[in-house]
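I have a structure I would like to understand better, so I am pasting it below and will then ask my questions one at a time.
As you look at this complex, bear in mind that one protein chain is not there, while each of the others sits in place.
Think of it as A, B and C in the order they're written, each chain with its own count starting at 1.
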C-alpha cells in the first residue's frame, strides 16, 4: 500500500462544549481528530493548539502505530496542559510520515446529539 | 463526459453506532461511502479497513458500474469479515478508474437523528 | 476580484428524504447545491444526476448571474425530469466559468432537524 496523506494538517474549528447529556464516554460532548497512518512506520505527531487570545499551547506528542488509526479526543490531551472547555481553539498537526486527518464533533449539550465532520486542511508538504 | 476523481481515497473517521432508533433500514445507524463512477468502465475497488489495535481487514471487493453511483454502507461489508460496531476504524479505497468518494454517517442512537458528511481525502494518483 | 473555483464539480452523496416535518419550504427535507459565481460573466451550468441502477438524467440547465450565489434545491429540478425522493443519487456540475459548489442536506423526517454539509469535489479543469 502506498502511503496516503500529508505531513501537515490544520483544523481551524475547535470547541469542546462544556456540558454533556447521556452516558460517558460515548455521549460525552467531544471533539476528535481522526488520524489514519497507512505507512509501515510509526507516525510521531506534534500538535499545537491555537487560541483567540493567547500564545499556542503545546506541542502535544501523539503517536499512531504503523497501519493503524487513532481517533484522538482533544478532551484527552493533558500534557503540557488540558484543552479548555467552552473555548474557541484551532489545531495544527505535524507528522514525520504522511497521515490523513478528519475532524468530528459530537455535541451532547442537549438531549438529542448533534454531529459534524470535515476533512482537515492538508498543507502541501 | 470526462472522468472525474481519483483512484485512491481515504476516510480517517469511521464508527458504526451499536444501537438504532426507528424503522430499518432507513433509520438504522449507519456509515456510508458514497462512490460516483462517471467513467464508461466498471470501477473495481478494493477497500481496506484500519483499526486502532490490529492489522487492517480486507481487501473487500466492491464494484460500481459505469456511469453509476453506489452508496456503500459499511454495515453491509461481510467478506472477509463484518465491520465491528461501536469500534473506531478508518478506510482506504483503491480503484482501477477514477471515482469520487464522500463519507456520511446517520446516528440514530437517540430518538432524533444526527447527520454528518464530508468529502473523503483524494490522494493524487 | 479574481475568479475563484473550478468548472467541474462532483457530489457523490445525494438523497432527498421522502418525508418532512414542519412548515414548507423552510423545514422541507431538501438537498442543496450552493453555487457561488464570483466572475463577471453569467455561469451556465449543466447538471447530470447519476443513479445506482439506471443511466444518468439530464442535463439540467442552471444559470447563476455574475457576482451572485444560487442555493439550488435538487427538489426543484424538473426538466427533463424531477429528482426522485428516497433514492440514492450523485451529481456532476459542468460550468462555462469557474464556480464554487458546496453540498447541504436538511433532513426533517423527524421533529428535530439534522443538517450536514461539505465542500463538493473540484476536478482540476
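Heads up, the rule we're going with is that contacts are C-beta pairs under 8 Å (C-beta built on N, C-alpha and C of every residue); 3 or more make two chains touch, one makes a residue touch a chain.
None of the values given here were measured: they were computed from a predicted structure.
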Using the definition of touch stated at the top, determine which of A:13, A:26 or A:42 touches the missing chain. A:13
Of the listed residues C:28, C:52 or C:104, which contacts the missing chain in the full complex? C:104
Extract the touching residues of chain C with respect to the undisplayed chain. 1-2, 4-5, 32, 34-36, 38, 67-71, 99-102, 104, 106, 111-119, 122
Take the complete complex as the reference. Which residues in chain A touch the chain that isn't displayed? 8, 10-15, 48, 50-53, 55-56, 88-90, 92, 103, 105, 107, 109-112, 114-121, 123
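Just so we're on the same page, only the chains that are shown with their structure count from here on.
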Taking each chain's centre as the mean of its CA atoms, chain A sits from chain B at a distance in Å of 21
So, in whole Å, the Cα centroid of chain A is separated from that of chain C by 30
Would you pick out the residues of chain A that each touch at least 2 other chains? 112, 114, 116, 118
